[in-house]
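Entry: chain A
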Amino acid sequence: MVAIEALADKFNYWVYIVIMMIGLYAMVSKNNLIKKLIGMSVFQTAIILFYVSIGYKDEATIPILYHDQVHGAHHAEEGDHSDEGAHHDETHAMEAIAKEATHHGNDHAVDADHAEVDEHEADHVIDAHVMHNESDHAFEAGHGGLDIDPNQFENPLVHVLMLTAIVVGVATLGVGLAITQKLYGEFGTIEEHEIIEQLRTGND
Partner candidate 1 sequence: MTEQAPILILLFPFLTAIFVALLGAKVPAASWPLTIASLGASICATLTTLIQVLENGTIRYYVGGWAPPFGIELRIDGLNALVAVTVATVAFLGAIYSKDRVESETENKGPQYYALYLLLAAGLLGIVITGDAFNLYVLLEIAALTSYALLAMGNKRATLAAFKYLIMGTIGASFYLLGVGYLYIKTGSLNMVDIQEQLIANGLQDSSTVQVAFIMITVGLWVKMAFFPLHAWLPNSYAFGPTTSSSIMAPLVTKVMIYVMVRMVLTVFGPVYAFEVLDWGNIVVWLAVIAILAGSIGALAQKDLRKMLTFLIIAEVGYMVGGVWLVDETGMTGAIYHIISDAFMTLCVFLFAGIVFAKTGARDIYAVDGLFKKMPITMIGFIVGAFSLIGIPPTAGFFSKWYLIQGGINSGNWEYVIALLISSLVNAVLFFRIIEIAYFGKKPAEGHIHHHGDDHTKISEAPITQLIPLLGTAAIILLIGIFNKDLVAVIQDFLEPFNLVAGIR
Partner candidate 2 sequence: MNPAITSSTPLLACLASLAAVLPILLLRKSPNLRESATFVAGFIKFGLVVSMLPTILGGTQIEYTLWQILPNLSIAFRVDGLGMLFGLVASSLWILTSLYTIGYMRGLKEHSQTRFVAFFAVSLSATIGVAFSANLFTLYLFYEMLSLATYPLVTHHQDKEARTGGRTYLSYLLSTSIGFVLPAMIFVFLKTGSSMEFAEGGFLAGHVSGKEALILLLLFTFGFAKSGLMPFHSWLPAAMVAPTPVSALLHAVAVVKVGVFCVIRVFTGVFGLEFLKTMDIATIIAWAAAFTIVVSSLIALTQDNLKRRLAFSTIGQLSYIILGVALLSDRAVIGSMAHIAMHAVGKITLFMCAGAIFVASGKKYISQMDGLGKKMPITFAAFTIGSLSVIGLPPTGGLISKFYLVTGAMDAGQTALLIVFLVSTMLNAAYLLPIGYRAFFPKDPELARQPFSWKNTEEASLPCVLPLCITAGLALVLFIKPQFLLNLAGLMVGHGG
């Protein structure tokens, strides 16, 4: 039972390992060059999956600020009275959350029962969604910053890293394919063992 729980807890990690091993095996032992490249892509995506899994947080949303958070800030900067401003700008997303919260909670929806509109007196006043299950990590609410609970959003850093990794992956794939084509032009085959055979019997 414990084992199953452990499995379920970290299923993503398990899967990433399995996929990665499939890819690795293909890279190492497939004969066909294109198969190797596909294996390589699989391998790289598995690593990306791993990274993305790191960034996941329960009950957090995508790392893009809510529309009203943004607008609230703008208003505050412009010096409007934030109470009105906030209400005025409350757009759909906010309401949807609030409304949803009155229904039964959904696993994935942001739990925003206690979303409340705070008013801060400082020169940058912002709408803040403070979660009721506020974590014990002190989050920074520096000057000029929004009061954003870090647990509300997912970790953007890993996403950034993985964007880069994907790009690198496709670049590598492209170069690999080009090399494959060149090899085919010279050997007439894309099976590695046949190429090696040709080289060995060799008219090089």
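Inclusion criterion for the candidates: all candidates are chains of the complex that A comes from, given by their letters.
Throughout what follows, contacts are C-beta pairs under 8 Å (C-beta built on N, C-alpha and C of every residue); 3 or more make two chains touch, one makes a residue touch a chain; residues count from 1.
Here the structure is a predicted model, which means the values were calculated and not measured.
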| field | Complex member in contact with chain A (any copy), out of 1 or 2 | value | 1
| query | Contact residues on chain A for candidate 1 in the complex? | reply | 24, 27, 33, 36, 40, 43-44, 47, 50-51, 54, 157-158, 161, 164-165, 168, 171-172, 175-176, 178-180, 182-183, 186-187, 195-196, 199, 204
